[in-house]
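Would you mind keeping the following structure in view while I ask a few things?
Every protein chain of the complex appears in place save one, which is left out.
Up next is chain A:
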Amino acid sequence: MAASLMFRRINVALANLERTLVELLNPRGPPPDAFCLVGVEGYRVSGNEPKPFSIKDIIGDGLLWAVPKHRRSLEKRLKRKFGDPEYVNKLILPKTTLRVCNTCGDDHEVGVLCPTCYKKVIEETKLMQDKIQEELKLEPVETEVVVLYNGEKDDKPSEFWQGKRIVEMEKERPSWFSKNLTQQTTQQPATTSDVKPSQLG
């Protein structure tokens, strides 16, 4: 009895000594392998061993995506969804700078010419400019150019057109292009003071 007690005490003392030695030599390292008796494993059945865990069993042929590691805050989610009215606004807001043209009914931006009316005008302008350049060529320009449409030259006597550079367009005057715009002289002042309403408009 005394011999077996003695043996166990020595055994414990040896184990303590070994542990302190390992701690001294490797203070932060992994815990040392457990000491065990080789003969203990002997009775296990080798065929029933479980397979080691592998991620491939779960995925198979598929892909494994990265997943969020941290929660995204509510402010950040809202800002990403709707933007910021001061910087990048992602909301769809009604546009208040659109107006309807009084002449043709088309929509246009405020402060910008109506596209439909402008297209009509600029096409006519280009035709007139081409005609004027054809007429003037490279001669020095010394008088105002008057643009006349079909049949307008015969309305006035030939003395009226003297000293004016006449460019004739070989077409009818467009109905929307008022002839009065080309008359640059002002009306003679009236001699009487009474005004007829028919002459006001």
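The definition used in the following text is that a residue touches a chain if its C-beta (ideal position, glycine included) is under 8 Å from a C-beta of that chain, and two chains touch if they have at least 3 such contacts; residues count from 1.
We adopt the following convention: contacts and distances are computed from a predicted model.
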Check your understanding: Absent chain per UniProt: "tRNA (34-2'-O)-methyltransferase regulator WDR6", "Transforming growth factor-beta receptor-associated protein 1 homolog", "SUMO-activating enzyme subunit 1" or "Large ribosomal subunit protein bL17m"?
Key -> "Large ribosomal subunit protein bL17m"
Check your understanding: Taking the full complex into account, what residues of chain A touch the chain not shown?
Key -> 101-103, 108-109, 111-115, 117-118, 121-122, 124-125, 128-129, 133, 136, 138-147, 174, 176-178, 181-182, 184, 196-198, 200-201
